[in-house]
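One structure, as structure tokens, below. Some questions next.
Right after this comes subunit A.
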Amino acid sequence: MIDVKDLVVSYGTATALDHLTLTVGRGEMVALLGPNGAGKSTLANTLAGLLKPTSGTVRSDGRVALIPEGRQLFPDLSVADNLALGGWRSGQRDPSLVYDLLPRLAELAGRRAGVLSGGEQQMVAFGRAMMSRPDVLVVDELSLGLAPTVTADLAAHLTALNSEQGLTVLLIEQNARLAFELCRRAYVLESGRLVTEGECAVLADDPRVASAYLGGAIT
Partner candidate 1 sequence: MIRLVAGLLIAAVTLALPSVLDESALPVYILLGLAAMVTVGVSLLMGYAGQVSLGQGAFYAIGAYTAALLALNGVPPLAGLIAAPVVAALSALVIGTPLLRLRGHHLAFATLAMQLILLSLAGQLEFTGGDIGLQAIPQFSVGSWEAEGATTYAYLTWAGVALVMLVTHNVITSRPGRALRALATSETAAASSGIPVGRYKLTVFALSAAFAGLAGGIYCFYTGYVAPGSFPVLMSIQYIVMAVVGGLGTTWGAVIGASAITLLLQGLNTLSSLPGMPTYAPSVFSYAVYALVLIVVVLFLPQGLLPAVTDRLVRRRREPSVRTR
Partner candidate 2 sequence: MSAFLTYLLNGLAVGCAIALIASGLVAIHRVTGVVNFAQGTFAVVAGLCTSSLLGLGFPHGLSELAAVLAAAVAGLLTGLAAIGKRGTTPLSALIVTLGVGVLAYAVEIVLWGDQPRSAPGLAGSMIVAGARIQTQHLLVIGVTTATFVLLALFFGRTYLGKALTACASNPYAARVVGIDVRKMGLLAFALGGLLGGIAGVLVTPLRPISFDTDVTLIVNGFAAAVFGALTRPVVTLIGALLLGVAETMAAGYGYGSHQLEVALGLMLVVMIVQAGRRSVISLEST
């Protein structure tokens, strides 16, 4: 469960998030849409505890793991070491836990993370987040820069974890089509403020959302 109330996050004089309120229920998978600079990554970092709220509250039950924007692996370390470090909080140092989940990672275990393809890196980032045995997973830009087939593969894993293990997921995406496909509910963020929220099916028909997020060249 994620419960954000009246959250304000500022960097100096610039306000990145302006009185934001949103909730993600336990076991729910919710999308957060918005253009570049809307404050999406600020929210992700605040939920992960990397940024302090200027005011307002952020609550979540259990452990939060973050798949950060741009994967953010340790390029000099092997895939196995990247995964092992993912277990820093949980004390889980043996990556075989995620090899069951994502068998492809076992094949990559000895490779240096920095030399992998974008899709493989995203999978490592995914596995690394799962190493902390999270109750809540925040995914910042799952599909960015990846081929549609790779994205679909990762999305399938995410959906499975959500439906089978009850993992709570906040999916931060620029690709609205993908988000609407995976989630039932979505929030739309612009310039740090919530513009609209609701059922994905309804939002997809909202002309503002449709023109901004579905009308462009985004696939």
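If you want to know what made the cut, all candidates are chains of the complex that A comes from, given by their letters.
Keep in mind that, in the parts below, contacts are C-beta pairs under 8 Å (C-beta built on N, C-alpha and C of every residue); 3 or more make two chains touch, one makes a residue touch a chain; residues count from 1.
Bear in mind the structure is a predicted one, so any value in this text is a computation, not a measurement.
Undergrad: Number, please: which of 1 or 2 touches subunit A in the complex?
TA: The touching one is 2.
Undergrad: What does subunit A use to touch candidate 2 in their complex?
TA: The touching residues are 48, 50, 66, 68, 72-77, 81, 84-86, 88-89, 93, 128, 132.
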